[in-house]
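For this view, one protein chain was removed and the others were kept in their places.
Labels run A, B and C following the written order; every chain starts at residue 1.
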Amino acid sequence: MKDPVLSIKNLKIALPEGADRDFAVDDVTYDLFPGEILCIVGESGSGKSMSANAAMGLLPDLVRPVGGEIIFDGTDVLKLSEAEMMDLRGKKIAMIFQEPMSALNPLMRVEDQIAEVFEAHGLLTPKERAARAIELLTEVGIPDPQKAARAYPFQLSGGQRQRVMIAMALALEPRILIADEPTTALDVTTQAQILELIRNLQEKHGMAVMFITHDFGVVAEIADRVAVMQYGKIVEAGTADEVLDNPQHEYTQKLIAAIPKLAAEETEAPVGKTPILEVEGLNKTYVTGGGLFFSKPRVVHAVNDVNLTLCEGETLGIVGESGSGKSSVGRCLVRLMQPDSGTVKLAGHDMAQLSGDALREARKSIQMIFQDPYASLNPRSKVGRIIAEGPMAHGVSKQEAYARAVKLLELVDLDALAIDRYPHEFSGGQRQRIGIARALALEPRVIIADEAVSALDVSIQAQVLDLLADLKERLNLALIFITHDLRVAAQICDRIAVMQKGKVVEMGPAHAIFNNPQSDYTRTLIEAIPGREKELAAAG
Amino acid sequence: MLRFILMRLGKAAIILIAILTLNFFLIHAAPGDPAAVMAGEAGAADAKFIAQLREQFGLDKPLLTQLGIYLKGVLQFDLGYSYRQQMPVADLILDRLPATLLLTMTAFVISLVLGTAAGVLASARVGKWSDTAISTLALLFYATPLYWAALMAVLLFSVYFNWLPGFGYETVGANYTGFRRALDIGQHLILPATTLGLFFMAVYMRMTRASMLEVSQLDFVKTARAKGLKSGIIQRRHIFRNAMLPVVTLAGLQAGQLVGGAVLTETVFAWPGIGRLMFEALAQRDYNLLLGVFFVSAAMVLVFNLITDILYRFVDPRIRVA
Amino acid sequence: MLKRLTLLAAAFMVTTALHAEPVTGGRANVVIQPEPPSLMLGLVQNGPTQMVAGQIYEGLLRYDEKLQPMPQLAKSWEVSEDGLTYTFNLHDNVKWHDGEPFTSADVVFSADVFLRETHARLRTSLEHVESITAPDDTTVVFKLKQPFGPFLGIFEAGTMPMVPKHIYEGTEYKSNPANNTPIGTGPFKFAEWEKGSHILLTKFEDYYEDGKPYLDEIYWHVIPDAASRAVAYETGVVDILPGGSVENFDVQRIADMENTCITDKGWEYFGPLSWMWLNNREGPTADKRFRQAVMYAMDRNFARDALWNGLGKVSTGPVSSSTRFYTDDVNQYDYDPEKAKALLEEMGYDGETVRLLPLPYGETWQRWAEAVKQNLGEVGIDVEIVSTDVAGWNQKLAEWDYDMAFTYLYQYGDPALGVARSYISTNIAKGSQWNNVEGYENTEVDDLFAKAAVAVTAEERQKLYDEVQQKLVDDVPVAWLLELGFPTIYRCNVKDLVTTAIGVNDGFKDTYIEK
Partner (left out) sequence: MADFWKRFSRNRGAVIGLAILAIVVLVAILAPLLFPQSPWRMVQRPFLPPFAMDQYPLGTDALGRNVISGLAYGAQVSLLVGLVSTVAALLIGIPIGALAGYFGGWADDALMRFTEFFQTVPSFALAIVLVAIFEPSIQSIIAAIAIVSWPPVARLVRGEVLSLRSREYVEAAILSGQTSLTIILRQVLPNTISPIIVLASLMVATAILLESSLSFLGLGDPNLMSWGYMIGAARTVIRQAWWLSFFPGVAILLTVLALNLIGEGLNDALNPRLARRGK
């Protein structure tokens, strides 16, 4: 075995006072070898990106290393002066970040930002820098590199921006590339492309890559070796195959088990069941710009002639990438958004054109669960009131509404005492349960879950999905489940509608969609699911 | 770009007319009219004399007719005639405008340059004594009544030390010309411009400091550091430019408001500007003149807003292209 | 036949010549405050306009400090014995600033045509005039309908300025562009006016009095701020501060400076008298006892000392002591709060709030209102100060919307010109603040004023005016305050600055600066 290019030994990083624990990283030791991709994997708050940031000398202000060492090139980088660190950064160790939106300076052209890397290390003439920038952009596979070089970041898509970041990182042929959740903010197809790019570049340049992620699917796609972190400690490390196929630590096992499996079960077709919700010819266009002073408006067809049917007791998944219009459909159904045309028949009555009291009444039967567990509960209301407000608005007495709230809390496995507490006293998963309780308070027949588990860590996600499935069964609900995550869709949905650019490109039973996709787009989507190949291989 | 400017000018014209209309009604709601004031000044007057003046000034017509006549004039770039001062309003304003612009623009530049410089300095030394000193000074400037600062400055620098002239636009009767005159005006300018600039200097300082610190937490700064850039370059190229965006917005607002807001300074320093003119016109119900001053100062606001927007488009590519 | 009274004025030339030989040349730096709206004295007669334009335009006469007429454009004049015909003989070598000759036709045009239209105050006096004629180029004859005692008092520049007929005849006076470059016959001509900064007048070389004026130019500094004006004097930027230029609080300090002279002369013609209008129509002020109580409650000596720097005099009644036919043989209202309280008790004053309108002319007046409010408060009168600007103040007075209101008025040398107007009941009319604003009605007083105006001899007039003063002081239609002293402050080497009853308003003709 070769000598490690980076060696982290007994690293301890202290958090500022008042944090939930004393050390972000507690006695962590691992090596990074040349030419390998090491994945550091963990849930949010596990401290997975701290050691990498420490190696770059880029820790947040109040967070500082208090013990151990990080050996690079035979020296402890923790002991380097700022000037020496500057020489190291970008030249020997480069880094890319999670948010391609904010990681580029919005006011500078792409080529200037790339050229800066050479400038920082006093290399090349300005002209050569510009030429190199084009070469790099070409290498990372940006279409029309000349044009991209002249562009400002906001003119590029998320994937392109991440490619620009990679180009910058590659500029000086660093020995180590640190990738801190580089694909988390990207759509699944884009993610697949970026992962492939990183893999290819790593092979071509023989770099060592430290890849930080929370997603085991991604790990399966890219990792040579894996280190799993929990609460600032490495609980398990090994080759990708060892860890994924045969996890030793209980926590790793739990995490892997929580990943929704791709194999959708074959369910009975909803024949004979009565449709509860019928959507026909739904259209919605956005007009942006314009207004009082006659600027030219821009029209986006967010929902383009969508037809759906939802039967009692059924779960319909709507999947698609960002901008596909899947959320717009959901919002049109509950009339948080006014559709331009089309009918939304709820138990036979069209509610697309209702307004005022009639709409309020109709909405009782169709409720929604939201994505963000932090933004979906009013921080200034107690949980009891949050749940009871709906019934009270429909004339239920306060006493009765609160009594029902207590019952609902129990239904979602929360303590009844919760009614007197504020949302901020609960964790993300608990908050999502409160959100579910609120949706149930009006005794709806249809629930629309809009990315309801996307913001949750994978272990919590599994619990919430179980709860939803359970409630659906017990209360005979029909569920529309909107998600970008095909694994989740596969696990929970009976039928799936795939959306692209406002249109439903394919709809059918879940197993049929996964096993025998009819449209090219669906196929691309499914193939892009990280870890799919490995899973298929494992399945046999 | 041209289309954008034209559109903004059209919008500005509508706002201007609205402002004129509002002020027209406001000023006519006030007790007394210029005829009575002028009759009063003549030392004696009878009702017939006043009626004669009113007829002459067109004040006997219905209010809406008067408004119509006035606005029609304005649309033809005629701001009317000041009967009180026996001069066309435009001439009166143009007489005074240069002094006001000189004062306010100097104050503006002083406050912007010193304020942002101090803000950058403070942000670079967060928590150190120089940051504390600058921040404290900014707080003091922020809380000091402008006119009081002006008075104290006169007392100290003009009366006590006798370093700088304490009033006026230039040495009266000295009849300097050329460079000597510019120097003289410059000396007269120092105290009023500085005191007028104090408050906004504080605002810029605080805003720049906060904005610099905020931007320095953003991801792209981390990217820049990861490239191995020197912190000086990061400060200048990455943080400062982005941090200036809100400052530019504020500066545009301030520059516009300064013209109408210099009344106090002009009062204390006997500066022959628009602010004084407005105050006098108001007390004498010199309707056309007052409306004219409002027209000009509101136009200033709109012009500076437009300049800001254009500048902003220049600085921020997101707005330029979108 | 007419017996001619000829008043030759050569004697006055002698008095001014008593000083050392005048020095020719130099510039007078004078403060002007506020900036005049216009310099066309025929159209605008407010204080600042008259002060500057009084050097540009001239009247037929000037007046000495005893209010005796002196020659100006008229070198001599005669009055017929019946007091109905006034004949003026003009200088024959007078030129307008544009070189045109000045003739009797200009006088007739000015008095009979131009000023009758534009000059509200003069117009009233001219109602006594039957005809104005010009028998030849240097003679003008005014014929009156009936005798009018003060008639010889209306010929100074501010009251009857001579305007050039060749420029104004047949034009729209107010919008004549020549208004911006005034043309007069005075010792100085208009040179330059930078608004907000200064007005420059230069010597008129063709002036008809040989050797005059002595100064090369007068530079009027517009400094719209009292404190700054004081600084301007201290730093030597200006040499002359006409009355009212600096706040009264500053007068003493400046007067104490080296080479600084101060005089309160030069206001005799105006005889500025301050008082509070008391609304005689309604409220507590309708009660004579209340008005008397106000007189007793006010510490006018304190006001004079604290606010007017000890200058001026506590007024005894409606006529200023410098005005003709003044008498002090009237009831005296000394500061006596107890007496005031007693009067208030007698009338049964119930503490009703009275509104007090200060004069919006600056700090001194504001302070004065505050002091009066405090004085009245101490005898139990509840005063609320209503503050307003010049226009609002005019309006409120003209509409009688006040209880008490500060003011000061000029007397123009004669009770018939400047006093009667405020007390006679025929002068009660809304819409003006220059008439009987207080609403005082007393037929006896009306009669006395009417008789006194047309009485031919001075003795006769004195008797009638004594009587009317006594009656008015008893009734207190308004609360007289002070005869105001507006001190002119100047460098002592500026000589002969104040030589007439209107002081600097027409004084620069004689002024010279000693080196």
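The rule we apply is simple: contacts are C-beta pairs under 8 Å (C-beta built on N, C-alpha and C of every residue); 3 or more make two chains touch, one makes a residue touch a chain.
Please read all numbers here as calculations on a predicted model, not as lab measurements.
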(request) Indicate each shown chain that the hidden chain touches within the full complex. (result) A, B, C
(message) Looking at the full complex, which residue from A:R363, A:R404, A:R433 or A:R532 touches the chain that isn't shown here?
(response) A:R363
(message) Using the document's definition of touch, tell me which of A:K233, A:H249, A:H301 or A:H394 contacts the absent chain.
(response) A:H394
(request) Looking beyond the chains shown, say which of A:Q371, A:Q430, A:Q500 or A:T522 touches the absent one. (result) A:Q371
(request) Could you tell me which of B:L6, B:L75, B:L94 or B:M152 touches the chain that is not displayed? (result) B:M152
(message) I'm checking contacts with the chain that's been left out. Which of B:N23, B:Q56, B:S231 or B:T249 qualifies?
(response) B:N23
(request) Just the residue numbers, please: which parts of chain B touch the chain that's not shown? (result) 15, 18-19, 22-23, 26-27, 29-31, 126, 139-140, 142-148, 151-152, 154-155, 159, 210, 213-214, 217, 253, 256-257, 259-261, 263-264, 267-268, 275, 278-279, 282-283, 290, 293-294, 297-298, 301-302, 305
(message) Touching the absent chain: which residues on chain A qualify?
(response) 291-292, 334, 336, 360-361, 363-364, 367-368, 370-372, 375-381, 386, 389-390, 393-394, 435, 438-439, 441-442
(request) In the full complex, which bits of chain C touch the chain not displayed? Write them out. (result) 226-227, 230, 247, 249-250, 253, 302, 306-307, 358, 363, 366-367, 369-371, 373-374, 377, 384-389, 392
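What we mean here is this: only the chains that are shown with their structure count from here on.
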(request) Name whichever of A-B and B-C has more C-beta pairs touching across its two chains. (result) B-C
(request) Please report how many Å separate the Cα centroid of chain A from that of chain C, as a whole number. (result) 88
(request) Report, in whole Å, the distance between the mean C-alpha point of chain B and the mean C-alpha point of chain C. (result) 40
(message) So the centre of each chain is just the mean of its C-alpha atoms; given that, what is the distance between chain A and chain B in Å?
(response) 50
(message) Under the definition above, what is the set of chain B residues touching chain C in their complex?
(response) 30-34, 36-47, 49-50, 56, 83-87, 92, 95-96, 99, 158-159, 166-169, 171-173, 267-270, 272-273, 276-277, 280, 282-285
(request) Spell out the residues on chain C that touch chain B in their complex, using ranges where they run on. (result) 27, 29, 34, 37-38, 40, 43-46, 119-121, 123-124, 174, 179-180, 194-198, 219, 221-225, 227-228, 231-232, 237-238, 360, 388-396, 398, 410, 421, 429-435
(request) Enumerate the contact residues on chain B facing chain A in the complex. (result) 7, 10-11, 218-220, 222-231, 233, 237-238, 241-242, 315-318, 321-322
